[in-house]
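All protein chains of the complex are present and in place, except for one that has been dropped.
Let's turn to subunit A:
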Amino acid sequence: MAAMAEDQHVLRKMFCEFDVLSCPDGSAMKYRNRSCLRPNKLIIDKACVEAVYRPKVGQPRVADKTKEKMIGNTCSSAILSTLYPRTSVSIILQEMQNSGGLMACAINAAYLALIRSGIAMKFLVAAVTCGITKDDKVILDPDLNKVKDCHTELMFAFDSIDFNIVAVDSSGQYTEEQYQKALSLCKEASNEIFDFYRNLVKKYACCI
């Protein structure tokens, strides 16, 4: 039981590798993705931020388009787009494996690629998923097996300055109390992701 309680409040281990792709300006494999600046669509006074989400198999569908929109919005909130007039930032995400918390992972991966591309940002964003099980327990970062026990999934994205909410994605039914509990749990866990970002930068910055 003790082991299980511990399990509930721990994020799964994260891995990331930078520069897996040679052509774009910044790439990160967490779930493989890349970002590049190119003048595709133009807005005269600022950069146009767009995300492209490719599922594991087949063509992107309506659900994937929703994801795209959400990732694009989350990223454009942090990018200092006024510093890059007349350019467009494309964030291309390729799903490689789904073991739960796909949306949070996509947002984190997009940010890792943005970090690597050296684009100017106001803050970083970390996304964390949690689920509410049938017996009303809130569990952090559920994997595919645990998701089956959950009737609700919540995803929160926080900024790195004041830990304010940048994005929320939810499916299922939940009470306000459960929402607050999940929120505080995710907020705590987001610290771990910010540390992960910083350590990655440290690892790759040693020889600049």
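We take it that contacts are C-beta pairs under 8 Å (C-beta built on N, C-alpha and C of every residue); 3 or more make two chains touch, one makes a residue touch a chain; residues count from 1.
The rule is simple: contacts and distances are computed from a predicted model.
This complex has a chain not shown, and the name its UniProt record holds, of "Exosome complex component RRP40", "Cytoplasmic tRNA 2-thiolation protein 2", "Prefoldin subunit 4" or "Large ribosomal subunit protein uL24m", is "Exosome complex component RRP40". Within the full complex, the residue among A:Met121, A:Leu140 or A:Cys186 touching the omitted chain is A:Met121.
Per the touch definition above, the residue from A:Arg86, A:Lys134 or A:His151 contacting the chain not shown is A:Arg86. Taking the complete complex into account, residues 24-26, 36-39, 78, 80, 83-87, 115-124, 159-161, 194, 197-198, 201-202, 204-208 of subunit A touch the chain not shown.
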